[in-house]
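Just one protein chain is left out here, and the rest sit where they should.
By written order: A, B and C. Residues from 1 in each chain.
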Amino acid sequence: GNSEEKAESGKDGEGLKIAIVTSLTGVDDGNFNENNYNGILSFIKNHPTATVKAIKEETGDPAAGVQAVADIVADYDVIVTPGFQFAGISSVALENPDKTFILIDSEPTPVGDQTEFDNIYSMMFAEQESGFFAGMAAALETKSNKVAVVNGIAYPSNVNYQFGFESGVNYANKVFGKDVEVVELSGYAGTDVTGADVGGNYAGSFGDEATGKVIGNALIKKGVDQIFVAAGGTGNGVFTAVKEAKGDVKVIGCDVDQFDDGVNGSENIVLTSAAKFMGMNVEKQLNAIVDGSFKSGNVVLHADTDSTGFIKEEGRHQLSEGTLNKMNEAYELVKGGKIVPASNFNGHTPEKFPGL
Amino acid sequence: MDTVIIDGLSFALPLFIMAIGGIYSEKSGITNLALEGFQGFGAFIGALSAILIANAFGTDIQDLFYVALLFAMVGGMVFAIIHAVLCIKFKANQVISGVVINILALALTTFLTTQINSLVFGTASDKFQLGVMERFTISGLADIPVIGAIFTNVYPFEVIIIVIAIFAWYLLYKTKFGMRLRACGENPHSVDAAGVDVAKIRYTAVLISGLLSGLGGMCFAYSISANFSSSIYMGYGFLAIAALIFGNWKIIPTLAACLLFGFAKSGGAFIAQSMALPSSYTDLFMILPYVVTLLLLIFFSKSNRAPKALGEIYDKGKR
Amino acid sequence: MSDYIVEMKHITKRFPGIVANDDVSIGIKKGEIFALLGENGAGKSTLMSMLGGMYEPDEGEIYIRGEKVTISSPNHAAKLNIGMVHQHFKLVSDYTITENIILGVEPIRKFAGLFPYVDIRNANRKIEELSKSFGLEVDPTKKIADLNVSMQQRVEILKVLYREADILIFDEPTAVLTPQEIEFLLEIIKGLRDGGKTIILITHKLDEIKKVADRCAVLNKGKLVDVLDVKTTSVNRMAQLMVGREVSFEAEKAPAEFKEEVLKVEHLTVKNEDGFEVVKDVSFTIRGGEIFAIAGVADNGQVEIADAIAGLTKVSGGTIFLGGKDITNETIRNRTEAGISYIPEDRHSFGLFLDFDLATNLALKQYYREPYSSKGILNKEEFEQSGSRLIDKYDIRSGQGVKTQVRSMSGGNQQKAIIAREIELQSPLMIFVQPTRGVDIGAIENIHKMIIEERDRGKAILLISLELDEIMNVADTIGVIYNGQLQKIASRESLTTNEVGEYMMGAKHE
Partner (left out) sequence: MSKDNKNINLRNRLIRLMRKEKWQSISIPLVAIIMSFIAAAIVILLIGKNPLQAFCNLFQGAGILPKPSYAGYKSMLTDFMSLLNAMTPLLFASLAVAVAFRAGLFNIGVAGQMLVSGFFATIIVGYSGLDAIIAKPLVLLIGIIAGGLMGGLVGWLKYKFNINEVVSTIMLNYIAQYIISFFIQMYYINPVSRQSQYISEAARLTLVNVEVGDLKMDIPLGFVLAIITAILIKYVMDKTVVGFDIKAVGSNRNAAKYSGINVGRNTVLAMVISGSLAGLAGVTYYLGYYASIQPKVLSDIGFDSIAVALLGNSHPIGVIFSSSLISIIDQGSTYMSSQAGIRQEISSVIVGLILLFSACGVYMKYKISCMSEKVEERKESKS
């Protein structure tokens, strides 16, 4: 509706004032937040008069997140908020119709029965697609025929990764005749937002490195040699466990290209990373605001916009030629909707989904 | 079962070396709640030095863990100067000084980590990424049932800690420095009258506690995540203090207390895992070390005796 | 240049708000026993602390063996062969005798030629020899915590001798000793002198000076009054110089008039923390108008008797009646209410809150009741008014009146404050433990007078003292304790000083 006004205040990106409010890990977490931040920075490169301020909310409490946004909203044109913690900004958005909000990884909290807001663009990703490629990679590269996924908390996005991973393994088993088992430690089953048991290996936190390491070690002990790590900071612990193990164990990174985190002496433990390309989409929306084409809405982004996928740049992965080819083929199928991996709520299961 | 011992030891030993630091400080009469801050700041300096050296000389950071350990000790010691000066020269309340130092350490290191990352390395990151410490297994001994686990997957730092701990014991109980130090915590006036500078001994003691805590902190940084970030502040400093009080300010009983914490911790996780309970139950097992400590304290506290002059501000003139 | 081994010239030392030593000049000859005399706070300890290296003078010069020196630390003093036996022992109670003595000058050996360690075994032997050669026998492996006061003092003396001091300073060494121990110590001091050492002795007890000292300096309010030749000066003259007036040594006292029984202790038994019986089956009674004194060597259970009556220690057997009422299991406060006043032995850690002001300390036993407070609310005005009244009545001297922090008051005045507070309670039973310890003779005279006055008002008084003279002077009835047992109870008149001494040593019993 009022997207034109916004373009005016932005005046071709002239002095567009952007703020990014993050959880306590900040915009320099080398991961999720940073990816979004980089999108803003890349936008600013092309619109040098635009500015960005990074602010973080230290407690991780959703109410505090909203409060932090409310504290600073007056001084900015666009607020970027990565993370479910900021779902509650819908109330702030209603009170400040002249500001634009970009919410990543969550739908805005409904206010009354309003679920969509004129000045909020919320983007979610089909993590199951990225997870699917991770599963394929793991299943195709494993020598022990045992793979696993480690998660943080069973939020939908995390469950999506998990289900996608399992879908990918099943796909490889079926299509390429593999016999790969997905290992789960019984003590770490997850409970999703509806209270359902989704299995998997959930550390129960995105910031508990010690537990991450315990889980990592336990998996390695069970003979797992490919671990997909979708656990935020907890994942560092898994990485450490794998590095110390000194075997043939590899990890698959998550959200962003984690190849640099995998350096282990002269070697690297990162096989590839299952990515969702948030920065690119943030930049896209900022551009849209500037050129007046901004459209609000709650959007789920798929492989068809190249928003999900895996890292295949030369030197940033260690996939074998054959695996890479198989994954590239599958990527086209996912893109074309021939393969629809299971997600938390899309009604499919890792055992039974279109394309299997 | 092996994991219980392996993980238990790799947790208990850094805790132990921090507790020894605490013993040194408290035996000299200076209450030390600042262990947490020392370990954090020490680990910060250790990690920073490793990164800077790797950066400057192009050394593989993987090979720098002894350098990191060394600088962590220096870092812990440097930060301990604050506590020493506050408590000894400025005659501040020692408990308060400790708490303040913890707050300051957390604030400073998180601030500096991001600041240095962006200013010096031009990267945006809130942690210093280190190489992992290579673990080793002593082949013959590792095959012994049960005890073999002690020699399996050992971090080099565990050996270092044991060596330092033995030396610390020798220094505290056998040398004249140790004799004077312990006397400072019992009756500083007697030390002063014997012509020994109480302040100097106490400075040294607090610095040693900083040094050892820095070492402990670096070991935790390596064993938990192989990087430095603010997640190093997990209350282990306070746990070390609890261990040393529980150990009645003596090195050997304190080792026992640390092992209790370590094994109860890894054991708790192990039980929860092997009983296949949902992960929430792990929390119930996690209270094990603390409940056991409290219960044991109920039986042993009566005979527990803190150094007599602990926490007292020493003033020559005051009689 | 001179025949003085120690010379202090025009020494001035100031502390915040006070000139502790004001232009003091003294000379001490080699091989003499030189005494220092003066009221509490006259500056004796301060003057000697400057020789011992604890303080440096603000003005003036110190010459040792003819050479001008600046003694910057106790270590430095030790290098000059000066050693100080402090008024308050500076011992680590957790350490053995040897460890205490060698602290600071530890003999070192090397293990495997590499690791130095403290050679305790050798030190033990050396100290045993040393202690024998001076007639101060001790077991060097014993812990200080297990020693009595007189043994602890031996350790302090050995410490100094171990460092080969030949100028020895004793600060009030006899304040905590029994007559026999004092006798023994004085012999040792004389022996040391005869062995060529120079001794400086600070004491409040004139007879001791008379007995051993060659010369004596008198200080008053920081100034040197005179240096006397002890042989040709009378005790009375010394006292007069010190206090500035005539002092009487005999407490004047009318014959006692006993009234009805106030305190009755039956078969009292008390155990210490280690479960050891320190008071064994003690029974006695005290009547109104009677001063009942317990004589005994330190640590023979007398303090525990007082604590048990006042309620500070648990009783493990026996009964205590006050005015006919069984108070054995009453709380401390109820006992106070029932009529017990208590002047404790340790005024710093029990009798006073050093960080509170004088008014509060004076109200310590009554603050919770009318008129100091009503319905749980304190009445600060009453604190101050009553406090001021007591300050006047008992002549308590303090810098800022009732507002003075008690820590900054002199020991004598602190003691006066406690006595004032306890007398004001008008309790039928008053317990005095070591009421004159460390107090100068002027103040002693006053305190004795007050005790006798209270007796004459019909109070029952329990006096516990290590000073036999004090007991012989003041008591009406004497009980002698040894090893937790009352050896003898008899009227003052029926006992001689010697007899009491023998009972005290356990050499004689009924």
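Throughout what follows, a contact is a pair of C-beta atoms (placed from the backbone, for glycine too) under 8 Å apart; a residue touches a chain by one contact, two chains touch by 3 or more.
Fair warning: this is a prediction, and the values are worked out from it, not measured in the lab.
Q: What chains on display are touched by the one that is not shown?
A: Hidden chain, whole complex, touched shown chains: A, B, C.
Q: Among A:Asp105, A:Asp192 or A:Glu209, which residue is in contact with the omitted chain in the full complex?
A: Only one of A:Asp105, A:Asp192 or A:Glu209 touches the chain omitted from view, namely A:Asp192.
Q: Out of A:Ala68, A:Met123 or A:Ala274, point to the residue that touches the absent chain in the complete complex.
A: A:Ala68
Q: Write the list of chain C residues that the hidden chain touches.
A: Residue positions of chain C that touch the missing chain: 16, 310, 312, 331-333, 335-336, 342, 344, 346, 349-356, 364-365, 367-368, 373, 376-378, 380.
Q: Tell me, which residues in chain B touch the chain that this view leaves out?
A: Residue positions of chain B that touch the missing chain: 33, 82, 86, 89-93, 95-97, 99-104, 106-108, 110-111, 114-115, 119, 235, 238-239, 241-242, 245-246, 280-281, 283-284, 286-287, 290-291, 293-294, 297-298, 301-302, 304, 306, 313.
Q: Over the whole complex, note the residues of chain A touching the chain we left out.
A: Missing-chain contacts on chain A: residues 19, 53-64, 67-68, 70-75, 84, 91-92, 95-97, 99, 153-155, 191-195, 204-205.
Heads up, the rule we're going with is that only the chains that are shown with their structure count from here on.
Q: Are the chains arranged, by touching, as a line, ring, star, complete graph, or other?
A: Looks like a simple chain-to-chain line, open at both ends.
Q: I'd like to verify one number: the distance from the centre of chain B to the centre of chain C, where each centre is the average of its C-alpha atoms, in whole angstrom.
A: Chain centres of chain B and chain C, defined by C-alpha means, are spaced 45 Å apart.
Q: From the mean C-alpha coordinate of chain A to that of chain C, what's the distance rounded to whole Å?
A: 78
Q: Which parts of chain C, given as residue numbers and ranges, touch two or more other chains?
A: Chain C, residues with two or more chain partners: not present.
Q: Which part of chain A faces chain B closely enough to touch in the complex?
A: 25-30, 34, 37, 185-189, 191, 202-204, 207, 209-210, 212-214, 217-218, 221, 233, 236-237, 239-240, 243-244, 246, 261, 263-266
Q: Which chain B residues qualify as touching chain C in the complex?
A: Against chain C, chain B makes touches at 170, 174-176, 179-180, 182-183, 186-187, 189-197, 308, 316-317, 319.
Q: Which residues, counting only chain C, touch chain B once they are in their complex?
A: 15, 53-54, 73-78, 84, 86, 88, 90-95, 99-100, 103-106, 108, 115-118, 159
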